Every structure is written in structure tokens, then in C-alpha cells.
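Take this structure, written in C-alpha cells, and hold onto it; I'll ask about it next.
Only one protein chain is missing; all other protein chains are in place.
Chain IDs A, B and C follow the sequence of writing; residue 1 opens each chain.
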Amino acid sequence: MSPTDVVNHMLKTDAFSNWLGIELIEIKEGYSKIQMLVRAEMLNGLGIVHGGIAFSFADSAFAFACNNRNNLSVALDTSINFVKAVHIGDTLIAEAIEMHNGKSTGIYHITITNQNQQTVALFKGTCFRTGKLVMNEGI
Amino acid sequence: MSPTDVVNHMLKTDAFSNWLGIELIEIKEGYSKIQMLVRAEMLNGLGIVHGGIAFSFADSAFAFACNNRNNLSVALDTSINFVKAVHIGDTLIAEAIEMHNGKSTGIYHITITNQNQQTVALFKGTCFRTGKLVMNEGI
Amino acid sequence: MSPTDVVNHMLKTDAFSNWLGIELIEIKEGYSKIQMLVRAEMLNGLGIVHGGIAFSFADSAFAFACNNRNNLSVALDTSINFVKAVHIGDTLIAEAIEMHNGKSTGIYHITITNQNQQTVALFKGTCFRTGKLVMNEGI
Partner (left out) sequence: MSPTDVVNHMLKTDAFSNWLGIELIEIKEGYSKIQMLVRAEMLNGLGIVHGGIAFSFADSAFAFACNNRNNLSVALDTSINFVKAVHIGDTLIAEAIEMHNGKSTGIYHITITNQNQQTVALFKGTCFRTGKLVMNEGI
């Protein structure tokens, strides 16, 4: 079962990532690169995109990277820095890079950029590896 | 202009918080308490609620607390610890408490609990105070 | 073996906490309160106390709280917000409160205050519980 198989399985049933409109660009072991388009319903009350949208997008990239060896991993602690405001119509790209792949835990850096290659947010995630499978071999 | 006036103004135009179904419970200077109901479209691919939902909910509580003196404040750095899985049908409550109210920055702790008074996530947010108004006096 | 026994055992061999001059005020299950006096060798190049001193002090409070059930726990992810500058001669107090006591992980908030009851830093720590003993029963 390849990392791409695992992520395709995850994304298929991931209702919120589908609401966000997330599309896969590249999946490798411990790595993911995804994109999405920002829509009007993602705005906050200050006229810019809600911080939760950028976080959610990065968190999906994190999940797709840290689970794709088919070792079910859950987020323990995550943080995000907001560098630049995001606007309606922006196309965002998130790239998740594995900084540490431990037996019980893993650490990932996710960078979100916009269509002008500007960094809009920096995310760091620590996950706990449960040892369970994300998807069964036979499926 | 009261803290409640400012937050009502923010929430009215906050499309994503409205999508989340956020309702105000209590607003005071530097404080907010809000609630929401978890729906099926908020699930991730592991069968539990997407981490971005809890983050977004806490981030709204953060925004409602740190902006309600009508000093426009933007999130700089935020982090969240996921303590307990969230399920469809859960009613979540987020309470934002001001830990520091500085001239240029502020720090807030947000605790999310479920309908059984169990803590599901702990959020910390640092904001930057721009000195601009959230809403004009005359409006 | 009481929480105080475990912490006394830890502190006795904790060379760096001893260099910091840390003294115990109160130890309870999942809780610690400690103090230290700030000295000239703790300054940084900007004329205020080095951020690493406040972090180290909070990190010791964290260790004393999260290990004192004699379940050896190691720090995974920690963060600290610096709220107010610390000066030579200040007496600092750190109080560690357990926010979550899970089977594999724990979360603690540590607040550092000075002799004027002003908050100088806010620390959050996530630990991983190894299941090993901090000290053997017979000692």
C-alpha cells in the first residue's frame, strides 16, 4: 500500500477537507503537497480570511504527511504563525515536510504560500503514533 | 461602544464563524464565551472531527476577546493542544481569558469543553494590536 | 513514595536547577510551585535577563509536576510567551498546573510571576509518559 493509497483513502472520507476544496499535488512517504482556492464563505469579521481556514488547510497537509505510512497518527500539539493576510480568490499551497520521524512521535513543518509564492503562514505539528492502521491491507 | 457591540458587529460579517454555527454566550472586556454544535461536514478522514474545526472555533473566541475594546488586533502566533476527540453532535463551548493586555500585544488562553464538561482542546493566542478601529464610532 | 519524595530525589541530582538556585515551595500530585533569585550571570546582551533563564525555570517546574507520580515523563513540545522583562535581584515564582493527565501524554501550564505579583512569562508544556520509574521503590 503506497503513501498515495493511504491519503486517497483518507481524503475520500474527509468531509471538511472536501468542503475546503483541497486537492492533492504530491504525496510521498512523510510528505504532502496540497492546494485549495479561497472562497467568500471563508472570510472572518475583519474582512480577511479566517485564521481557522489557513490552520485547517495546514492541518490536513500535516495529517496526509504523518499518516501516509499507514501508521495512524493523531495531532498532539500544533502551532501556526500568520505572516500575511489571505484574500478571496487566492490559491494556497501547503507543503508538509517531516522534521522528525520517531517511534512514538513525529514533527512536521508546513509552509503555506499563495499564488505569488509569498509565505502566508508557518505551521508546526507534533503527532503521536498510535500503532493502529489507517486503512486495512485488504481494502 | 460596548464590547458586545463590537463582537456583534464582527460576528454579523464573519462568514466562516457563521458556517461553524457559532453563538455568543457572554462577552466582556477582554473575554468571550461562545458555543457551537458539531455537524457531519466537520469530520476528517479518520472518523473524528477535523482539528481545524476546534482550532477555528477557539480562534473565533480569541478574536472576539482580543478585539472587543475596539482596538483592531490580528493573530501573530497561536497554538492548540488536542486533548480529547470531538464527535458529531457534540456541543462545544470555548472560553477566552486574557492573560496579558499589553500596548502592542496581548495573550489569551482559550479552553474548549464539550457538553460533558470535558476539556477537548487548549489554545493559546498572541495578538498584535494595530491601533486601528474594528468599527467606527458613528455606525 | 510521595510526590515530594520524587521531586526531592530529582532536585538533588539536577545540576542546572541547582545552578539556577531553585527552591521548592510546594509539591502535590501533578503540581509544583518553586522559586529562584535572579543573579547577574543570568543577563543577556540587551541588559535584561536571558529568555533561557525564565524558560529553564518554568521547565524545571514542569518536570517537577509531570514526573512526581513517579512515571518518568519527557518534554515533547513546550512554548513560552515573554510578557515582562526580568531584572537582576527579582525573585521569581513558577507555578505548574496540570491541564491534562493522559495515559501517554500530559499538558501543563506554568505561570512565572515576580516579587510584585506581576506575570513575567507564560509557559505551556506537553510531555510523553515513558512508563519507566523516576526512582526505584527501595531507595
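As a working rule, a contact is a pair of C-beta atoms (placed from the backbone, for glycine too) under 8 Å apart; a residue touches a chain by one contact, two chains touch by 3 or more.
Since this is a predicted model, take the numbers as computed values, not measurements.
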If the hidden chain were put back, which of A:S17, A:S32, A:S79 or A:N114 would touch it? A:S79
Interface residues of subunit B (partner: the chain not displayed): 76-77, 79, 104-105, 126, 128
Those residues of subunit C which, in the complete complex, touch the missing chain: 9-17, 19, 40-47, 50-53, 55-57, 59-60, 63, 67, 72, 74-82, 134
What residue numbers in subunit A mark contact with the hidden partner chain? 79, 81, 83, 99-100, 102, 107, 109, 119, 122, 124, 126
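In this section, only the chains that are shown with their structure count from here on.
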Fitting subunit A to subunit B on CA atoms, where both chains share a sequence, rotation angle to nearest 5 degrees: 180
Looking at subunit A with subunit C, do both copies bring the same residues to the contact (over half shared) or different ones? same
For subunit A versus subunit B, what separation do you get between their C-alpha means, in angstrom? 21
Counting in whole Å, what is the centre-to-centre distance of subunit A and subunit C, each centre being its mean C-alpha position? 33
In subunit A, the residues touching two or more other chains are 76-77, 79
